[in-house]
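Worksheet for the structure shown next.
For subunit A:
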Amino acid sequence: MQWGSVSEFFAMGGYGLYVWVSFGVTALCMFGEVLAVWRRHAAAVAESRDVS
Partner candidate 1 sequence: MLQTVALRGSRGQRQLFSDISVTVKPGTLLAVAGENGSGKTSFLRMLCGLLSPDDGAVLWQGKDIRQLKELYCAQLIYIGHLNGIKDDLTPTENIKISAGLAGGDSSSEIVRKALEAVGLGRSTHTLPTRVLSQGQKRRVALARLWLSTRPLWFLDEPFASLDTLAATYLTQRLQSHLGNGGMVVVSTHQEIALPTDSIQHLRLSR
Partner candidate 2 sequence: MSQPSMSEALGGVVRRDLLLAMRHRSDVAMSVFFVVIVASLFPLGVGPEAAVLRMIGPGVLWVTALLACLLSLGRLFTADYLDGVLEQTALIPQSLAVLVIGKVFAHWVVSGLPVVLLSPLLGLQFGLDGVTLGVLTLSLLLGTPTLSMIGAIGAALTLGLRGSGLLVALLVLPLFIPVLIFGAGAVTSSVSGIGSEANLSLLGACFLLSFAFAPWATAVALRIALE
Partner candidate 3 sequence: MGINWFKYSSPQAFHPLAGKMIPWFSVAAGLLIIIGLYIGFFVAPTDFQQGDSYRIIFVHVPAAWMSMFLYVIMAAWAGVGLGLNARPSFMMAQAIAPTGAMFTFIALLTGAMWGKPTWGAWWVWDARLTSELILLFQYIGIILLRAAIDDLRRADRASAVLALVGVVNVPIIYFSVRWWNTLHQGASVSMTASPKMATTMLTAMLIMTVGFWMYSFAVTLARVRCVILDRERQPMWGNQTSIQEVAEAR
């Protein structure tokens, strides 16, 4: 373990901004996609119930 403290971990040796933006955006994209597919599926199921 190379991190002395939590703040050191978040600082990432001075590159915190780059690292956390990268990981943050990736997480955001993936969660956003999951959410979008989830909602699309719910809507599709609801609509096919209406049709039948």
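Here are a few things to note about the model shown:
Following the convention adopted for this analysis, a residue touches a chain if its C-beta (ideal position, glycine included) is under 8 Å from a C-beta of that chain, and two chains touch if they have at least 3 such contacts; residues count from 1.
On the choice of candidates, all candidates are chains of the complex that A comes from, given by their letters.
Since the structure is predicted, the reported quantities are computational estimates derived from the model, not experimental observations.
Here subunit A is displayed by itself, and among the listed chains 1, 2 or 3 from the same complex, it touches 3. On the subunit A side of its complex with candidate 3, the touching residues are 1-3, 9, 12-15, 18-19, 21-23, 25-26, 29-30, 33-34, 37-38, 40-41, 44-45, 47-49, 51-52.
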